[in-house]
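Yeah, one chain of the complex is gone here, protein chain that is, but the others are all in their spots.
By written order: A, B and C. Residues from 1 in each chain.
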């Protein structure tokens, strides 16, 4: 997708639908996380590489705008890019599409913390570099 | 809570925690919905009153900022107010606290649609009036 | 409820419904867990009392039979009893009702393990005694 370094596919699970007959808006938050996990796997050795160093990436903000309802079993493309790394913080931006149609967009913000102390910790150099490489290749 | 017409309690379920040992950020989206449902029940005959008239309230936007991690079995207070009704649209604002401590805040936006046609439909008068009464009492 | 030492209430969340217009069958598994947590709180100092001793209670089996569909916002009573403690293992039995109507019943099996080693560990004496007291009072 234009301007995005990465995308992955999700398929709406029946358990993710609600009594309005559509995917529940909370399911999208999980799909963004699925996209981040796969982004890190493709570009930076996986989220496990962060966790194995005693770090966690906390989510500090979620913003989603829903433009179209989606239905059971539909395939969606979740595009993600990682932007704005500074200190302990970084941010992902997303577009979710069904074919050509924009379904939702938004962003999440994150902070790296030390698992033992819960204190913010500068994004490790190897991770910042992997992300910079991925995003400059996409630009 | 100051400036809020309504609050309810949620208790962090074990199923809502994740491998970071905290409540998953997606669970908060569900808690906001629990608060909306109880808000409508207290002030406007319940969400069922909307659904029984062939209407649905779609969620068109979610914005959450997470300030503190929360843990299994903690009791949280979710305060909500309904603001900015105009045409088919309205918005809720939220503060989630643990005792005196701000845990998260945010807002959601919604649109009333006709269930059969999926077309936006003006917020029914009885609902707009019930919300206006509730919010002016809180002001 | 007859033969049960404990019951609690749950209310069907909108997020727990699915596109069949009913509560998703997976939500019931979470409600059983909510009941266990409250059972332990009432009778044995809470699940946290187990976790604080470096133990975890793993779920080793879930069996649920669904007799009636349930709908958004309905209030259900989940009755639970703890039976068959032996060594590291114990079992809960459940009945979920809506008023007088049986909605679902089932059981779950559990094993106490040491968090560090993941090895099965005899149910602590204080817990076995608290459960025995609770259940003999109900009999």
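Basically, contacts are C-beta pairs under 8 Å (C-beta built on N, C-alpha and C of every residue); 3 or more make two chains touch, one makes a residue touch a chain.
Quantities reported herein were computed from a predicted structural model and do not represent experimental measurements.
Considering the complete complex, the chain that is not shown touches A, B, C. The omitted chain makes contact with just one of the residues A:9, A:73 or A:129: A:73. Shown as candidates are B:21, B:54 or B:87; the residue that touches the absent chain is B:21.
On the side of chain C, touch with the chain left out of the figure occurs at residues 20, 25-26, 29-30, 33, 56, 58-66, 69, 118. For chain A, the list of residues touching the undisplayed chain reads 13-15, 29-30, 33-34, 37, 46-48, 72-73.
In the full complex, chain B contacts the hidden chain through residues 14-15, 17-19, 21-22, 24, 26, 71-72.
Convention: only the chains that are shown with their structure count from here on.
Once CA atoms are averaged chain by chain and compared with the all-protein CA average, the nearest chain turns out to be B.
For the pair chain A and chain C, the fraction of shared interface numbers is greater than half, so the two copies use mostly the same residues to meet.
Fitting chain A to chain B on Cα positions gives a rotation angle of 180°, stated in steps of 5.
Annotation: 28 Å between the Cα-based centres of chain B and chain C.
Across the assembly, chain A contributes residues 26 that each touch 2 or more other chains.
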